[in-house]
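Submitted below is the structure of interest, expressed as structure tokens.
Removed: one protein chain of the complex. Kept in place: all other protein chains.
To keep things simple, chains are lettered A and B as they appear, and every chain counts its residues starting from 1.
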Amino acid sequence: MSAQTFFIGFFGLAAVWFGIVVFRTFSMVRSALALLFSQTALGAMFLSMQAEFLGVLQIMMMATEMSIMAIFMVMFMMDPGGLGEMDMTHQKRLSLSAGIVSFVAAVAVAVFVDWGPVAHTAPDAAQQTVDLGLELLGRSMLIFETAGVTILTAMIAATAVAIQPATWRSKHEH
Amino acid sequence: MSIDLLLALITGAALFGVGIYGALSQTNLVMIMMGVELMLAGAMVNLVAFWRYLHPDTPAGQMFVLIVMTVMAIEMAVGFGVAIARFRAKGSVEMEEAVELKG
Partner (left out) sequence: MTTVLILLLLALGAYLVAVIETWTITGRFQLAAPLFAGIALLGRESIVPRKPDRIFFEVAPVLLLISAILAAAVVPLTPDLIITDLATGALFINAALVYVLVALLMAGWGPDGAYAMIGGWRFLGQLIAYAMLIVMPITAVVMRAESLLTTQIVVSQAGVWNIVYQPLGFVLFFIAAMALAFLPPFDLPTAKGELAGGVEAEYTGVRLAVFRLGRLALIITLAAATVIFYLGGWQGPWLPPWAWSAIKILVVTATMLLIGRFMPRIREADLLAWCWIFGIPLALLNIFLVGVLVLVLP
């Protein structure tokens, strides 16, 4: 069993364990930070699969996103500290069976399909970064531009939806 | 059938399963979004595993993962904008109370 297999297994197990902790814990901030560490484990898994740029990007972006999710949890949820130990779930059996069925189906597909010849070496990391850059700005330029415009639209839309309406503010200012 | 590929695919499947459980069982919008994030993360792991073990010479595989990461970020941004607006209007983001189209 090579080192790569060990690390993929270890980080995968860590990611799944942290993912389960997200929904088992009562404290909301612990839930958000458990999701953060789950995504970090995934980023480490990408690194051990030699996708270096993607791994570093995942680690960086998910830390920021999940921290912002943590503050939203504190703002919007009733018991962010979790000491009240409230049960905030509904349709338990349906969701548990849906989760288990999807897991079993995906594993069945993974095990029983013949994926074809498996490549054992990947290009080295510097070469991958160069290739990715050339691909992004060459063949996939339209996709990249569309993604950029979509991000800008989403930013403007989210700000417009979240901003306080001016009439409320001027009515309540004294 | 490489053991590494199998491990990565099983991890993706497990994350997807946990994500579906979370998205369907939680009542709060923020927790539902966390379930969706887990599902997208499971899909990303599968994508990277397929890129690495089946087609490591095509950078388009990595580009697909970049697009999925972008989608995760965008969905979180717009989702939280909607959550803020809902919280201001109704005082909570519990999805059990969000049964009417009006107001």
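The definition used in the following text is that contacts are C-beta pairs under 8 Å (C-beta built on N, C-alpha and C of every residue); 3 or more make two chains touch, one makes a residue touch a chain.
The structure presented is a predicted model; accordingly, all values stated were derived computationally and were not measured.
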Missing chain: touched chains present in the view:
A
Hidden partner chain, touching residue among A:13, A:29 or A:151:
A:29
Residue of A:67, A:91 or A:153 touching the missing chain in the full complex:
A:67
Which parts of subunit A are in contact with the chain that was left out?
27, 29-30, 33, 36, 52-53, 56-57, 59-60, 63-64, 67-68, 70-71, 74, 81, 83, 124-126, 128-129
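To be clear about the criterion, only the chains that are shown with their structure count from here on.
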Which part of subunit A faces subunit B closely enough to touch in the complex?
1, 4-5, 8-9, 12-13, 15-16, 19-20, 22-23, 31-32, 35, 38-39, 42, 45-46, 49-51, 53-54, 57-58, 61, 65, 68-69, 72-73, 75-78, 88-92, 94-96, 98-100, 102-103, 106-107, 110-111, 114-116, 118-119, 121-123, 128, 131-132, 134-136, 139-140, 143, 147, 150-151, 154-155, 157-162, 164
In the complex with subunit A, residue positions of subunit B that touch it:
1-31, 33-35, 37-38, 41, 44-45, 48-49, 51-57, 59-60, 62-63, 65-67, 69-70, 72-74, 76-78, 80-85, 87-88, 92-93, 96
